[in-house]
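The structure that follows is given in the form of structure tokens.
Note that one protein chain of the assembly has been removed; the remaining protein chains are unaltered in position.
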Amino acid sequence: MIIVLKPGVSRKEIKDISKRLKEKGYLVDVSEGKERVVIGAIGSNVEEKEAFMAQLSFLPCVEKVMPILKPYKLVSSEYREKTVVNVGDVKIGGRKVVLMAGPCAVEGGEQTLQIAKALMRAGVKILRAGAFKPRTSPYSFQGFGRKGLQMLDAARKATGIKVVTEVMEPRDVGMVAEHSDIVQIGTRNMHNFELLKEAGKSGAPVLLKRGFAATIEEWLLAAEYIAKEGNQNIILCERGIRTFETHTRNTLDLNAVAAVKQLSHLPVAVDPSHGTGRVELVAPLSRAAVAAGADGVMLEVHPDPASALSDGQQTISMKSFLSLRKELDAVAKAVGRTLG
Amino acid sequence: MIIVLKPGVSRKEIKDISKRLKEKGYLVDVSEGKERVVIGAIGSNVEEKEAFMAQLSFLPCVEKVMPILKPYKLVSSEYREKTVVNVGDVKIGGRKVVLMAGPCAVEGGEQTLQIAKALMRAGVKILRAGAFKPRTSPYSFQGFGRKGLQMLDAARKATGIKVVTEVMEPRDVGMVAEHSDIVQIGTRNMHNFELLKEAGKSGAPVLLKRGFAATIEEWLLAAEYIAKEGNQNIILCERGIRTFETHTRNTLDLNAVAAVKQLSHLPVAVDPSHGTGRVELVAPLSRAAVAAGADGVMLEVHPDPASALSDGQQTISMKSFLSLRKELDAVAKAVGRTLG
Amino acid sequence: MIIVLKPGVSRKEIKDISKRLKEKGYLVDVSEGKERVVIGAIGSNVEEKEAFMAQLSFLPCVEKVMPILKPYKLVSSEYREKTVVNVGDVKIGGRKVVLMAGPCAVEGGEQTLQIAKALMRAGVKILRAGAFKPRTSPYSFQGFGRKGLQMLDAARKATGIKVVTEVMEPRDVGMVAEHSDIVQIGTRNMHNFELLKEAGKSGAPVLLKRGFAATIEEWLLAAEYIAKEGNQNIILCERGIRTFETHTRNTLDLNAVAAVKQLSHLPVAVDPSHGTGRVELVAPLSRAAVAAGADGVMLEVHPDPASALSDGQQTISMKSFLSLRKELDAVAKAVGRTLG
Partner (left out) sequence: MIIVLKPGVSRKEIKDISKRLKEKGYLVDVSEGKERVVIGAIGSNVEEKEAFMAQLSFLPCVEKVMPILKPYKLVSSEYREKTVVNVGDVKIGGRKVVLMAGPCAVEGGEQTLQIAKALMRAGVKILRAGAFKPRTSPYSFQGFGRKGLQMLDAARKATGIKVVTEVMEPRDVGMVAEHSDIVQIGTRNMHNFELLKEAGKSGAPVLLKRGFAATIEEWLLAAEYIAKEGNQNIILCERGIRTFETHTRNTLDLNAVAAVKQLSHLPVAVDPSHGTGRVELVAPLSRAAVAAGADGVMLEVHPDPASALSDGQQTISMKSFLSLRKELDAVAKAVGRTLG
């Protein structure tokens, strides 16, 4: 079971309740998050479980006792109403559908600044760009690393745009959280549990991409790893799954977007650039994502896609982006929302 | 290469051109469709091919000579502008997004009539329902067969609604084409080449569902089998592919919808009922389908889903349908179309 | 439930038992096979089912009454001990592992005869070759059809070799069964239910390839369609499934081979040529198939693979075949069998 304690609970109360659980035969796991303490108690052979759970729920320090029936708990829609993630004054998960746009990789300080300015002019409030790039081949361009992160930070400070960028190692989470606004966990790291825990401990907004071969349940369990550390500032992001189809780089799974909106209280973004891998499919799938209920759309945009250091074949130009923006605005309105 | 002859070409002209091809070393395949004759000429070792193709293209009876570079020819967007399939006065592939709705299976004459009337009142012009039901298990309900087809025909004659229904065997194509308006080829029969050929020969409008494990290219090649018989009245229909995900029955692939709209001139419909297999996902994925550019949406609707003879878990009620209709109308308008 | 009647049951007895079932509220389906009559009775809302089943089982004409708990019945290992399919004097499913070898397609009468002779000399008792070829593209070589079948028949009569060849249409089943020894149902037709029924009615040995995207359960249900017509002479054949991997044409699934040997009483063959699509993988996967428990191995062998009309890249030469034969013999002995 999961025992959610009330905010402000004392160390002694945590100790007492842990002791009671252990005496009963439970394996006890205390997660002290920023906002609240959650105790996970696993006891497959414990007797008279239900009566004991009822007792616990009446303790003054206990907010909630939940049986572990479903595999994910803290991120499920049963646990909480809709979550809105606040990134400064940008709200993700509210009425507005939020755009995140930018190049695949940071390619230089001046270029990053120019793109940030152009996006701001286009009404985009979140810049996406990778400083640390996970690459299948050790011989591919791996991003500018820390320098890239500093370029992003500089562009952010100069323009006020928010930045989402990927972190690949647990030890870098603090640094990335400090120099950006949203810490991204990429598709290949969805099962990097230590990274998930560090992202949870950081308290920073986390954009959690779905593993390209992860089921919806596994994706929500990865989010649960973050939430268990006391961080519910999670934006899920669908980016395509691996199927037998070879025409598209991945198969963007909008079923999952609609499903996760019902199974979880977390906001969901969609990345049609990686999801399709083809520039000519980005616009129709972006429209479809908004119609399916996405809270955000993440787009690879570059002033000159043909010269982009990576992912040129799936990156749209600023001009195409401006045209797509209008289309998305119309679809957002058709489903009772607006474009943020 | 493909040699498309002009309409009204004479038997002698066909014979002459075939002879020339054979003398040059080609295997020759003459397809006499209703509208025109198409000659396929396969000659992997023929010399001076290009000059010969040029010669052929100047013959008075020849409309077009196309090299076989891409695997599908007659259905490709290079071959023709947009196709609009006329089903009586209903146009599929034009500005209007067309709804097709009804129960999974025909369940009785009176019930079919009542549903047809209710759908007509809701502005739906095409009724979908299965008389012949392909079932994975030989012990499952296999549909009412011919009787079911007659019930559909009766409802159609009584109300004027158009009917789309599945055919499973080559020998039944004529009968189904006579008693309905659109002949459906189901997902399990996408590679039933004889059935495709018969559907081609019938000249009737054909709704060709994508095989649940077929690539986009294979799907278009299946359409090519129909087109090669001279029948371009083809409506492609995406209905979900098989992936590792188990939360949904299938993974509705809207990437394929957007891709096929670009690769082919044929109209594309989407079936979110089978595509997701979950009633709570039908509405968001229907909206997404329209936003992605679908020309039609095919929905399982039943007055009492809980009592439906099959597919109850993915069938929406009339009430939900009426509400969804409004949502789809709004999305259609947002993408510059209207709901038909 | 399934009611298996005893051999030699009278028409009146069938009628009586059907009547009892209908009165009780069951939908009744009588399958009159060559060997025995099987009655399927579907009655989801029938009351006091178990008592009624017990009554039926005591009727003198009833051999067995089985509840429909598992989806497949007649082909399950619960229903029967191991089945040995007799193809003349060749036994498939016994102690011997049987080789089936030959070109992808029949390429001519003389060539077929020469291959048959060469295979006979190499101790192979079953020739595989396609007269009717299902092809993804309508422009690909579709086989010699009836003529090809006659060539196969001629080679068979001249040499005494047994022949397995594919049938694609229900109406051709009788003809193919007459001119060959084993009727093959290909991967694209595993869900062609009418074809399955016709193959069942023919009584001929049937080699049923697994659909390239069919689950093990669906494969066994397809076999059930054949068995329900009274024909248990079924050889299952694994030939690779469609996955995300692109290095191999398909992913040969030996898990399924081992699983089906436990779930069903039917013999199982393996086709590593289509399963891998790469000539260099045929030998190791053939050895693995025998080690996993396969009752037969089906190989594409051609005197000159480079000139084969189809599938050259996965076809081994006679020389490689002779060498592989020795390897398979050693592995067969290691698992307590011999090569047939």
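Letters A, B and C mark the chains as written, and numbering starts fresh at 1 in each.
Operating definition for what follows: contacts are C-beta pairs under 8 Å (C-beta built on N, C-alpha and C of every residue); 3 or more make two chains touch, one makes a residue touch a chain.
Everything numeric in this text was worked out from a predicted model, so none of it was measured.
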*Residue among C:I216, C:L236 or C:I316 that touches the chain left out of view*: C:I216
*Could you tell which one of A:K96, A:H191, A:H247 or A:K333 touches the chain left off the display?*
A:H191
*Identify the residues of chain A touching the omitted chain, counting contacts across the whole complex.*
2, 27, 29, 40, 42, 68, 71-73, 134-139, 141, 168-171, 188-189, 191-194, 212-213, 218, 221, 224-225, 228, 242
*May I ask you to list the residues on chain C that touch the chain which is not drawn?*
213, 215-217, 241, 243-248, 251-259, 261-262, 275-276, 278, 280-281, 284-285, 287-293, 327, 330-331, 333-335
_Contacts of chain B with the absent chain, listed as residue ranges_ = 213, 242-244, 246
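The rule is simple: only the chains that are shown with their structure count from here on.
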*Which integer distance in Å separates the CA centroid of chain A from that of chain C?*
49
_Quick check: how many Å separate the C-alpha centres of chain B and chain C?_
31
*Once you find the CA centre of chain A and the CA centre of chain B, what distance in Å lies between them?*
39
*Counting only residues that touch at least 2 other chains, which ones in chain A make the list?*
213, 243-244, 246
